[in-house]
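First comes the structure, then the notes that go with it.
Of the protein chains in this complex, all but one are displayed in their positions.
Each chain gets a letter, A, B and C, in the order it is written, and its residues are counted from 1.
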Amino acid sequence: MYGYAMNKKDLQDRLRRIEGQVRGVQRMVEDDKYCIDILTQLNSVTAAIRAVGIGLLDGHVRHCVRESIESGEGDEKIQELVAAVARFAGK
Amino acid sequence: MYGYAMNKKDLQDRLRRIEGQVRGVQRMVEDDKYCIDILTQLNSVTAAIRAVGIGLLDGHVRHCVRESIESGEGDEKIQELVAAVARFAGK
Amino acid sequence: MYGYAMNKKDLQDRLRRIEGQVRGVQRMVEDDKYCIDILTQLNSVTAAIRAVGIGLLDGHVRHCVRESIESGEGDEKIQELVAAVARFAGK
Partner (left out) sequence: MYGYAMNKKDLQDRLRRIEGQVRGVQRMVEDDKYCIDILTQLNSVTAAIRAVGIGLLDGHVRHCVRESIESGEGDEKIQELVAAVARFAGK
């Protein structure tokens, strides 16, 4: 019962599109496409994944984090959130 | 009156160290040090800046965002937070 | 006839594994898994994609860029390479 800011259908659509992009990259490798073009395609996969991640974080803050703060116990959720942002922000 | 999770003194110490690192890089360039070594040094500046950014976000969520949620008006703050995370996570 | 440093089979194996990871994320969303866990999984997809990108860049420099330098016409390839690194390094 987690609330993603992108709704579940949106998320799934985006993930299916990402899956398709990854298959497209496989075909590019199969067809010996030019490395730089494959790399460009990989960048757009990464950007699409990042957008999904931001959507998830958005929903997470709007729902889980907000609710735990409203019920007076946000500390742990906030700590977990910031750690997740640190990993997501790369590292 | 914003509360940074790293306290103000911590933050300032880190920022001064970052300033010192940047001056160190200037000396490396001045002394014609090897590019790859300079690049390594730049990476550690970036990592130090990222750590400050995470500390700021941490304080921001713990204070501003939490308080605005507690007073029943978190929406705008949450939206602003997620946009900031998206930019910080690098775009 | 491009030479990837990871050989073609390696690359394809990795890309298929990435495709599988993306499908795994779809199942996590389907099953209403916890946002932070999904995000962790997305981070590992991103890391896997980055590894493929590095493998591609490696092969590209070892083959295309090297050969164009050896034949005395590296300028354009070098410019293209650095632009690709800039985009890959995330802008």
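We adopt the following convention: contacts are C-beta pairs under 8 Å (C-beta built on N, C-alpha and C of every residue); 3 or more make two chains touch, one makes a residue touch a chain.
Just so it is clear, the structure is predicted and the values come from calculations on it, not from any experiment.
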Residues belonging to subunit B that touch the chain removed from view: 1-2, 4, 8, 11-12, 15-16, 18-19, 22-23, 25-26, 29-30, 32-36, 38-40, 42-43, 45-46, 49-50, 52-53, 56-57, 59-60, 64, 80-81, 84, 87-88
Interface with the undisplayed chain - residues on subunit C: 5, 50, 53-54, 57-58, 61-62, 65-66, 69-70, 74, 78, 81-82, 85-86, 88-91
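Convention: only the chains that are shown with their structure count from here on.
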Inter-centroid spacing, subunit C versus subunit B (mean Cα positions, whole Å): 28
Subunit A and subunit C: spacing of chain centres that average the CA atoms, whole Å: 17
Subunit A-subunit B separation of Cα centroids, rounded to whole Å: 22
Residues of subunit B engaged with two or more neighbouring chains: 90
